[in-house]
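FYI, not all chains are in this one, though none of them got moved.
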Amino acid sequence: MSLPYMTREGHGRGNNRRMQPWRTAIVNKDETHIWIRGYDITQLMGQAGFVDTVFLLHRGRLPNPGERRLLDALLVASADHGAGAPSCATARLAASGNRGSLSAAVAAGILAIGDEHGGAGEICMTLIAGHAPAGKRASKSMDEAAAAAVESARQGGERLPGLGHRIHTTDPRVAVLFGMAADLGIAGEGIAFMRALESAAARLIKPLPINIDGALAGVLYDMGFPASAAKLIFIVGRVAGLTAEVAEEHAREKAMRIRIPIEYDGEPPREISKTEE
Amino acid sequence: MSLPYMTREGHGRGNNRRMQPWRTAIVNKDETHIWIRGYDITQLMGQAGFVDTVFLLHRGRLPNPGERRLLDALLVASADHGAGAPSCATARLAASGNRGSLSAAVAAGILAIGDEHGGAGEICMTLIAGHAPAGKRASKSMDEAAAAAVESARQGGERLPGLGHRIHTTDPRVAVLFGMAADLGIAGEGIAFMRALESAAARLIKPLPINIDGALAGVLYDMGFPASAAKLIFIVGRVAGLTAEVAEEHAREKAMRIRIPIEYDGEPPREISKTEE
Amino acid sequence: MSLPYMTREGHGRGNNRRMQPWRTAIVNKDETHIWIRGYDITQLMGQAGFVDTVFLLHRGRLPNPGERRLLDALLVASADHGAGAPSCATARLAASGNRGSLSAAVAAGILAIGDEHGGAGEICMTLIAGHAPAGKRASKSMDEAAAAAVESARQGGERLPGLGHRIHTTDPRVAVLFGMAADLGIAGEGIAFMRALESAAARLIKPLPINIDGALAGVLYDMGFPASAAKLIFIVGRVAGLTAEVAEEHAREKAMRIRIPIEYDGEPPREISKTEE
């Protein structure tokens, strides 16, 4: 199929001619083995489990029992929140138009996850990282830092990340996660800061319960995860629900069943004028 | 950053050690030029246009004036069909949860395009390719082939691809496209087969107007495009609308504004039993 | 913001005016509770775990200990297979160009999962479902069914789903999964059929080891999952790896670092001719 005329891009610019190998410290394999972070995958399958593997992939070591238990609960807490949650609804809409590809529908659901849905934990963790060290010196400092964050959001007219929910007055997942973290001796600055933020918001604005994003942020911070993990761990959990939502859409509904009520309020009918053309 | 322990995958299996260059016949470039299918991109920018370039990318040559005009109309016809069309609604839902990424929202919209929405043209073109040659011999044969296709879909309980619409009784885009193709001398077996299919469906099932998928299939077949082009050309057109829908969502609406009414009809509340655990 | 000119789509077609509630049997919630398939999420967090929840979401009931253990191992087996696996490489490439969106990169990785990568299990399970019942009558029948499937693939020049790997001569995950399924009393027709298929391929074509897709198909069939679960459960597992690959790309590499060697073999430079324009 190749014609007489052939060129390679970037003559004389050697680094384009040959692909540098991609470096990775995650997985190695040969003809009969797969190692994840150095552990033989068959041992991980036999002597550990999926939650351990999620921790291992992200942290480079296996979790201790308390870490495993807490991460397990975090993943359950993130798994699904109903067919109308933006990620789930987006996956179902995509499945409704494109039944041919399961992975397309699941991917569409993930694309709805961002700073406003499932991802505010990243912002919270950055906020905690900025304020919590000051809080280490005195509990009063943390309250002040939280109050300052609330005040700043209020003046900027911004939403407070990790607080408030459009359905729950109290998010049932939060108390379980924070209690478990306390029982396991993991609770620290992260959870304390989120509670201080909730108190400051209630005092200065109105009662805004900690939501799942805020809970993940507090717990993941105290477990030593980086800020980006808030979004990534949420995605790992949520994909369990997204796959089930897509399966239910296929099993129970017909293609193209979803109708969105539309109200048009734009330009009335008009003609293409000569001057435009 | 590299540790003393380093390996390359596939020891002794040479084809893994070095990446084979990827072959392409689409774009070539050097430090000061870009050629698309051999044409300097600056000439395409100055002496041709985007519709020519879409044709060139897919067909390997520039279109003649009739082909350009028809492809131009096809792209307009595909551009947008309202905020409630599955692709547009999916894009807006994704944008509602994830305002941080414009490309994520547009991509989510594309993921709703499949055999049931915007993609049935591919099935139609395969159907035309299978039946139309027989039709060449006698117009009666084409009617028979169309009737056989309708009969087969009816017995299998399948939707007829390219026919029927949940809103339009007559899709206004079809007559324009087919009329333009006739005026330009391009109309042939593809359009004739789609019309025969519409007639057979009306006779054997019920009136089911040709929809945009069916129209694209007929016209693209007569222009010499392969079946996969029905979906791909639709996507090129639709992304114009998707980008505008996402921009409107950002400009007019708040994050997380979309609420889907949910009715739960599953298991009532229950306890985790000991035997399960 | 609404102008004097306003319309609602589909006047006189009532079903467009109001959105029907979406039905679901997966999640229910109120202001202070979330139930997944009837179980309070706080109980699932405290008394069960993520692997139970994945099973529950897809099957509507909690797993017994053997089912949980096997699903856990399946998810570990699917979690990651190296930065060069198509799903992982796609995620990293997307992250390289678009560092602003973690969910976009993870979603891109999922989009590389299809019948050729991570999804062949769905085809295998359909094959098993078609052939295995015949196999129930006599073990010879299953061998014959497997031979027929191999013969048919060979004649059609198609790849045998679930067999063969470009790196592994023996996939280490397969023996662990099949052994665990046997130990737990779950192994049945699915695993037996995959082994018969492997034998038939070795006899009639060449040694082609069962790969992870084939292993998932055999085990999930014997656990009672529908065919679509092969792809969906693989995605749940793989997203753990995808999130870690994306995190490593951000942590270790610069934006736009990936260079693909390209060899152009298309049209040489040419001019736009007058007749075309």
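Quick notes
In order of appearance the chains are A, B and C, and numbering begins at 1 in each one.
One rule holds in what follows: a residue touches a chain if its C-beta (ideal position, glycine included) is under 8 Å from a C-beta of that chain, and two chains touch if they have at least 3 such contacts.
All figures in this text were calculated on a predicted structure; none of them were measured in a lab.
Number of identical chains making up the complete complex in this structure, 3 of which are shown: 4.
Convention: only the chains that are shown with their structure count from here on.
Among the chains, the centre nearest to the mean of all shown protein C-alpha atoms is found for C. Farthest from subunit C, judged by the mean position of CA atoms in each chain, is B.
Per-pair counts of C-beta contacts peak for the chains A-C.
A separation of 20 Å divides the Cα centre of subunit A from that of subunit C.
Centroids built from CA atoms put subunit C at 24 Å from subunit B. Averaging C-alpha coordinates per chain places the centre of subunit A 30 Å away from that of subunit B.
Contact of a single residue of subunit C with at least two other chains is seen at positions 1, 9, 16, 19-20, 22-28, 40, 44, 48, 82, 84, 101, 103-104, 107, 111, 167, 252, 260-268.
Taken together, the subunit B residues at the contact with subunit C in this complex read 1, 9-10, 13, 16, 19-28, 35, 37-40, 43-44, 47-48, 60-64, 82, 84, 98, 100-101, 103-104, 107, 111, 167, 252, 260-272, 276-277. Those residues of subunit B that touch subunit A in the shared complex are 1-3, 7-11, 13, 18-19, 21, 23, 25, 28-31, 82-84, 86-87, 89-90, 93-94, 96-101, 104-105, 107-108, 111-119, 159, 166, 255-256, 258-262. By the touch criterion given at the top, residues 1-3, 5-9, 15-20, 22-34, 36, 40-42, 44-46, 48-51, 53-54, 57-58, 72-73, 75-77, 79-84, 89, 92, 101-104, 106-108, 110-111, 113-114, 119, 167-170, 172-173, 175-177, 180, 226, 228-229, 231-233, 235-237, 239-241, 243-248, 250, 252-253, 258-268 of subunit C touch subunit A in their complex.
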